[in-house]
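Every protein chain except one is present and positioned as in the full complex.
Right, chain A next:
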Amino acid sequence: MMDAETAALLAQSLERAFRDPDVKEVEAALDEVGWREALDAEGAAVVPLLFARQGAANAASGALDDLLVSSLGLPAGPGTAFVLPEFGTFAPPGSVRSGGLAVRGLGGARTAAADRAVVLAEQPDGALSAVVVDAEKLDARPVGGVDPRLGLAAIEVRDVPAPGGAPITRAAWDAALAAGRLALAHELIGASRTMLRLAREHAVTRVQFGKPIGAFQAVRHRLAECLVAVEGAEAAATAAIGADGEVSPLLAGIAKAVAGRCARTVARHCQQVLAGVGFTEEHDFHRYFRRVLTLDGLLGDARTLTRSLGEDLLRERRLPAAPPL
C-alpha cells in the first residue's frame, strides 16, 4: 500500500504533468514522473490518482495503453500502443485467421507516435493472445468525431502477418478490462468534477433578476444532483479496489457504468446552468462534454455494461456479495 505522503507527492506531479495540452508533452512529463514505475510498484492504487487528474484537466496521454499492456503482463513503454475494442464494445479487437491478423478497433492518443501496438486477438480455437505488430501496419486513421483532441484513431486492417503472440487467459483479459474500466471511471469522474466546478463558478457569478443565478432553487438543485451523482460514482470506483489491492472485474464494470451515467447527468445539468455561454466553444465546458461522450464508449459503454450485468445476473439468479464492511 502506498502511504499518504507518497500518494500526495505523486498526485501533485501528475497534476503538473497534465497542465500542457499537448499529448507529446504529457507523455514526456509522465515519463519524468515515473508513472509506469509507480504502476509497477504500487499497482491499482495509482490508477485513481492519475486518471481522475487526466479527466479533470481534459488531458490525453498513453496512460491507458500502459495500464492495459502491463495488465496483460507485457512491457509497457512510450513507444507501445494498445488497440482498444471498437467503440461501445469490449470484444477483443483482433482475430487470427490462417496466420493473418484482422483488426477492428480504436487507437488512443498514443497511436500516432507509437512504434508498435499490442492487439488482443482471438485465435481460431477461441484462445486469446496478445500480438505485437508494427504500428504502421495498422493503418490507423485519425477519427475527428465529437472529441478530436482525444486523438482517437480508427483501425481496420486484414491479413497483417502475425507472429504467434503471447497467450492470454480469459481471466487475464478480464483483469486488464477491469483495470482499464476503473481508469476510465476515474477519468469520467474527474471530467465530471470539472464540469460541476465550471457550472458552480458560473452560478455564483452570473447575476440575473438582481441575484446570482445560484440563488434560484432550480439551479441549486441541478447542481446538487450533480454532486450526488459524482460522489456516488466516486464511491463505486473506490470500492472496486479491494483490501488486497486487486481490482474486482464485477465492481470495475459497475463503476464504469455508474461513472458513464454520472457524466451524462452532470453534463446535462451543467450545460443548462451555463446556458448560452456553455454552448460556445469559447467556454471550456464543451471540451469536457465531448470528452465524456467519448470516454463512455471505451471498453464498453454504460448501456452495454448495464445490460450485460443484468443478463449475467439473470443467468445466475443471484445477487453477488457486496464488499463486506
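Here, a contact is a pair of C-beta atoms (placed from the backbone, for glycine too) under 8 Å apart; a residue touches a chain by one contact, two chains touch by 3 or more; residues count from 1.
Note that in this section contacts and distances are computed from a predicted model.
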Requested in this report: From the list "Fe-S cluster assembly protein SufD", "ABC transporter permease", "NADH-quinone oxidoreductase subunit NuoB" or "Acyl-CoA dehydrogenase", give the UniProt name belonging to the chain omitted from this structure.
Outcome: "Acyl-CoA dehydrogenase"
Query raised in the report: Which one touches the absent chain: A:24, A:220 or A:268?
Result: A:220
Query raised in the report: Of A:76, A:96, A:233 or A:274, which sits in contact with the chain we cannot see?
Result: A:233
Query raised in the report: So which of A:9, A:91 or A:204 would be touching the chain we can't see?
Result: A:204
Requested in this report: By the contact definition given up top, give the residues of chain A that touch the hidden chain.
Outcome: 200, 203-204, 211-212, 214-217, 220-221, 223-225, 227-228, 231-233, 235-236, 238-239, 251, 254, 257-258, 261, 303, 305-311, 313-314, 317-319, 322-325
